[in-house]
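Only one protein chain is missing from this complex, and each of the others stays in its spot.
Labels run A, B and C following the written order; every chain starts at residue 1.
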Amino acid sequence: MTSIVKPRIVHHGLSRNRLGLTIRDYEGGMSTLCAGCGHDSVTAAIIQALFELAVPPHRVAKMSGIGCSSKTPAYFLGASHSFNAVHGRMPSIATGAAAANRELYLLGVSGDGDSLSIGLGQFAHAVRRNIDMLYIIENNGVYGLTKGQFSASADIGTAAKRGEVNEQPPIDPVQLTMALGGTFVARSFSGDKDQLVPLIKAGMRHEGFAMIDVLSPCVTFNDHEASTKSYQYTREHSHEVMHTDFVPPMPGIRVAYEEGEVVPITMHDGSRLLLRKVSDDYDPHSRGAAIEYIRTHQRKGEIVTGLLFVDESEPDMHGINSTTGMPLNELGFRSLCPGKRRLASLQRRYR
Amino acid sequence: MTSIVKPRIVHHGLSRNRLGLTIRDYEGGMSTLCAGCGHDSVTAAIIQALFELAVPPHRVAKMSGIGCSSKTPAYFLGASHSFNAVHGRMPSIATGAAAANRELYLLGVSGDGDSLSIGLGQFAHAVRRNIDMLYIIENNGVYGLTKGQFSASADIGTAAKRGEVNEQPPIDPVQLTMALGGTFVARSFSGDKDQLVPLIKAGMRHEGFAMIDVLSPCVTFNDHEASTKSYQYTREHSHEVMHTDFVPPMPGIRVAYEEGEVVPITMHDGSRLLLRKVSDDYDPHSRGAAIEYIRTHQRKGEIVTGLLFVDESEPDMHGINSTTGMPLNELGFRSLCPGKRRLASLQRRYR
Amino acid sequence: MPNHAKSRINDFVIKLANVNGTGSASANTLLMKAIFRMGIPVTGKNFFPSNIQGLPTWYEIRVSRNGYLARSGSVDIMVAMNQQTYSQDLDEVSPGGTLIYDSTWPRESVISRPDIAIVGIPLARMCNERFKSARVRILMKNMAYVGALAALVDIELKVIEKLVREMFASKKALIESNMEAIALGYDYANEHFACPLPTRLKRLNKTAGHIMIDGNTAAALGCVYAGATVGAWYPITPSTSLMDAFRAFCEEYRKDANTGERNFCVVQAEDELAAIGIVLGAAWNGARAFTPTSGPGLSLMSEFIGFAYFAEVPAVLFDVQRVGPSTGMPTRTQQGDILAAAYASHGDTRHVVLFPGDPRECFELSVAAFDLADRLQTPVIVLSDLDIGMNDWMCREFEWDPAYRPDRGKVLNPKTVARLRGRFHRYVDPDGDGIAPRTIPGGHPKGSYFVRGSGHNRYGEYTEDSNEYVEVVDRLKRKWATAAKLVPEPAIRRTRKPASWGIVSVGSCNSAVNEAIDRLAAKGIHVNYCRIRAFPFSSKVTRFLDRHDYVFVVEQNRDAQLKSLLMVETTYPADRMHSILSYGGLPMDYRCVVEAIEETYLEGVAA
Partner (left out) sequence: MPNHAKSRINDFVIKLANVNGTGSASANTLLMKAIFRMGIPVTGKNFFPSNIQGLPTWYEIRVSRNGYLARSGSVDIMVAMNQQTYSQDLDEVSPGGTLIYDSTWPRESVISRPDIAIVGIPLARMCNERFKSARVRILMKNMAYVGALAALVDIELKVIEKLVREMFASKKALIESNMEAIALGYDYANEHFACPLPTRLKRLNKTAGHIMIDGNTAAALGCVYAGATVGAWYPITPSTSLMDAFRAFCEEYRKDANTGERNFCVVQAEDELAAIGIVLGAAWNGARAFTPTSGPGLSLMSEFIGFAYFAEVPAVLFDVQRVGPSTGMPTRTQQGDILAAAYASHGDTRHVVLFPGDPRECFELSVAAFDLADRLQTPVIVLSDLDIGMNDWMCREFEWDPAYRPDRGKVLNPKTVARLRGRFHRYVDPDGDGIAPRTIPGGHPKGSYFVRGSGHNRYGEYTEDSNEYVEVVDRLKRKWATAAKLVPEPAIRRTRKPASWGIVSVGSCNSAVNEAIDRLAAKGIHVNYCRIRAFPFSSKVTRFLDRHDYVFVVEQNRDAQLKSLLMVETTYPADRMHSILSYGGLPMDYRCVVEAIEETYLEGVAA
């Protein structure tokens, strides 16, 4: 009833990747998000990146929690397995999936609500365990699906953007992941496909926990004048004569800029973000320097984007555990069960 | 049956504070922790600090979660109200308590398990809301009460201290609280009463969330040779003939050192901690500088102690909410209920 | 235009099929309110997707001169504004009904059924011609169909105009353009069709003294009136609007006009575990505190709920039920959390549950919930559902007794504590009703005690002793018996004729059951009705059961949860209870009750 089947048109002459697949093979169902939602751009970038990487779709497991962002795995990689967990708990599902099959490519998509409020604990511990996966946070500063409450990352934009609420310091997934010892930390903007696609590819390749914080505007509830505020306003100040359920059609925000450049992005609500792309010669191998760099530019009101930190040397969960190379879910029963004879002998201890 | 009533001896000639109370009035029940447990030293410091502050005991609400550390509120301030919450959830109880009565002094005691594993999310959000309270983490790197599993802060000491597990990066409450925008961040050592007592007093006075990370050795399960390892060992390598339930008597670790000094502390397991006390001229008012300072010394293997960062200007939860000055739990019903007439008029909206 | 419809005045269903996010809700509410103001009983049910924009959404308006508010299962007029669902919407129209659609894009071939009337109105075209901005055009299309319906079913234009004026009181410029759009539809319909249709409205005088309100707003109002000062929640559909409304009311009534100071504190928690913790922390400190949530939140809160049961901390929870299990269908209604609420948490726990049957009871029972929580020092769960919580229901105006004062239960104030002879002991039961007096932190030094969920004895001290533990939980059982005497009585409806059959039900089933009883009576089948309003069950519930040979238990879940609770908690024989279940997620349709009972009746007659 409410799921829409996307017409599947076979385009001849589409380019094919190493596996002989076209980009269509990396697509999913039709998006049911609002027109112009940043999350749809991230979906497109994921499709592009995985096509370019030529990962066999069925070797990828997509995972998410609950939220508009967490719905998006339905819109890409239709031939992949997928797990839409309960709210905020995708990291533990991913941990279990990684434990069972270390050869699967794990791709998690979450929201700022899903990861920084209800899911903060699980997120932090997945970072700490260095689960081998790509974890994308589609960060819009709000709870989109429940209609626009501020999330814990609210106020990442300009200082005055959302009135009084900006007195609560936002939780920045990048700084948090750095503080937790994350081994791959990146930030991008949903509309910047040029930056996002390579980052997703790098994150997929990283052996360990790769976190990409993608600023992904919610066109519906970030829209200061037309919606967030008026939504609030209707509720708080006027007599509740009518429900407001109007979502004006909006275009997505696109941006393209060079390494080392700083560009202002105008959001739907008229507020501005200053994005700085790390320059070509930025060295992402020092945690201290990265933290320093992020904080320095933050003081100038700039949000640094790019691959900010990476450490390929840390072992992932299986490295720490010395897990056998074969996926645990493929081990034969004989190699797992100590058998009848051993049972008899070990029971001597209990006499 | 298992709670021990402490003999209450009235010492004449004990010094009295502003309220005419002696230090005995700030004591609680007899501790049931292991002899030598660092937590008992923290208890003593709390008693001393609150005595010196001359806070009326019944104006203090003690709160904790579950763990050896979380038991300690039973051992101080016997005349205060207390709330021993479920595991990891004390921050939310504190938030509610603060909401209901902004004039109560809130004093929370937690453990590294309680705050950094199961309670990480609540802890982080209490920091973010800047709840007006003192929050002490009695940090021993283990789950004491459940018999010595490593906690998420394990391996704060020397690098090789606990074998393979130190591959998982520890979560440092100080750096985490800094990253989350905490407004009062301090670290100390349970045996350093000279430093701890003033820090507790400062934390109690701070208007907002004051976090003190107190390194507090677990004499029973941090004891490499005699217990942690042998406990593990018995379980993992030898036939489980017998239970090991022996806790050898241990003395607590005491230390005294000057501002700016670095001292090595020898733990019960023979490992060493290098503590550096911030010097007199350290300025705890810059978040950036504090992070830099902590990280610089961390690279040298030093754990910085003292008041590392403080910002008195940030509003607490009530400041952000513009809550009325009188505690909400004292407001009269008349000022809360809009009354019969208003009910009639407001219903016109629903016609 | 064919006209198969027989005349049906003030007794029909209009269904509006829209696309989510196009602003149709305002238009639909306007329609419903206009009918209400014409004095005609009406109800509106919203079927919306778990989505923000672009997916199908429906609104069903039932007009009933007899005041029946349940779903009837038939659709007399369909306003099909969503091309995606045309065929489905077409199928749903009852024979003799009418389908209205936007003929800007004619669809005569697709949309045709010989047994109904098809009314095409070029809504988009008219709006595009009249209005400039894309945004305005989308919105005005909705107003245009309101106008068309006004002509077709005879809604008084002046009522609509008054509503539009109220709606846009703060944005006067919009009044005119909206009225213009309404006129477009109105005029077009009048010009092209024989208006009004036989299925139409006629002013009555049956809504005086009534309001149209949703249960979440009503419950929020109850919290305000009960004097709640601390609210904590984590957003979750369908409970979110409860806290939204609480905030809005408090901003209006609880904010100092001069200083801007608020005498309430709402905390948007990081999750439901924190939300209930905040409530307990506040309630421990003597504030009235509450949290609204839905099923998944209730599950997450269950450890803390058990804690509160044992530590005896008052708390008020609203579970606005949605479809379960698991994350469920968040925008559909169900009564699936009855067992989860009654026995939430591990161990021997049981909780007071209140079951409002409509928004008016949401208001009343939310006040009662705070009184009970304070009196019994325990969590009280108000079990509402999406249908009550988010749909506008017609109900009698709320009343307020100015003499009402909160029952704070046994709280010793500092003066009383000071006068105590011995020490204060938290869990001693002086009156034999299982309730031990408590104190509030910060009050008096003698009043302090240690709240713990772990084993404690009657003095509040830590214990691992068998007898001491048993003493405490046995007292809690005594308290439970007290609760059964204090909770709201069931609502009993008796037929005039002698009846040996009864219906037992709860909550939002009420409208369906009431209508079913009338219709059964018309067929000569007479049943009494007991609508349970609280758990534990009061003696009136057990008496009702015992007086009937056979009882139908009507509820909206698969597993007969209310019936299960009756099996466990009463002595009424299970084999004399028969379940009538509806659990597809739509508000209950009265017909399933009629059919089930009639069938049993006919079997009996045949046997």
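Operating definition for what follows: a residue touches a chain if its C-beta (ideal position, glycine included) is under 8 Å from a C-beta of that chain, and two chains touch if they have at least 3 such contacts.
This is a predicted model, so every value here is computed, not measured.
Enquirer: Who does the absent chain touch among those shown?
Expert: Per the contact definition above, the missing chain touches A, B, C.
Enquirer: For the full complex, which residue in A:Ala35, A:Ala99, A:Leu274 or A:Ala289 touches the chain that was left out?
Expert: Of the candidates A:Ala35, A:Ala99, A:Leu274 or A:Ala289, A:Ala99 is in touch with the missing chain.
Enquirer: So one chain is hidden, and I want to know which residue out of A:Ser41, A:Ser80 or A:Asn130 touches that hidden chain in the complete assembly.
Expert: A:Ser80
Enquirer: For the chain that's not shown, point to the residue among C:Gly147, C:Gly215, C:Pro296 or C:Gly442 touching it.
Expert: The single option touching the absent chain is C:Pro296.
Enquirer: Among C:Val110, C:Ala169, C:Ala481 or C:Val568, which one is in touch with the chain left out?
Expert: C:Val568
Enquirer: Out of B:Phe83, B:Tyr143 or B:Tyr293, which touches the unshown chain?
Expert: Result: among the candidates, B:Tyr143 touches the missing chain.
Enquirer: What does the interface between chain A and the hidden chain look like in terms of residue numbers?
Expert: 1-3, 56-59, 61, 66, 73-74, 78-86, 89, 91-101, 103-104, 121-122, 124-125, 129, 317-318, 321-326, 328-329, 331, 333, 335-340, 342-344, 346-347, 350-351
Enquirer: Provide the residue numbers of chain B that touch the chain removed from this figure.
Expert: 1-2, 4, 32-35, 66, 68, 86-88, 117-118, 120, 143-147, 149-150, 152, 220, 235-249
Enquirer: Given the full complex, what residues of chain C touch the hidden partner chain?
Expert: Within chain C, the residues that touch the unshown chain are 49-50, 295-296, 298-300, 302-303, 306-311, 319, 321, 323-332, 334, 336-337, 339-340, 343, 345-350, 452-455, 463-464, 466-467, 469-470, 473-474, 477, 557-559, 561, 564, 567-568, 571, 573-575, 583-586.
By definition in this document, only the chains that are shown with their structure count from here on.
Enquirer: Please report how many Å separate the Cα centroid of chain B from that of chain C, as a whole number.
Expert: Inter-chain centre distance comes to 43 Å.
Enquirer: How big is the gap, in whole Å, between where the Cα atoms of chain A centre and where those of chain B centre?
Expert: 33
Enquirer: I'd like to verify one number: the distance from the centre of chain A to the centre of chain C, where each centre is the average of its C-alpha atoms, in whole angstrom.
Expert: That gives a centre separation of 36 Å.
Enquirer: Please output the residue numbers of chain A that touch at least 2 other chains, ranges allowed.
Expert: Expected reply: 117-118, 120, 152, 239-241.
Enquirer: Of all residues in chain C, which are in touch with two or more distinct other chains?
Expert: Residues 33, 217, 270-271.
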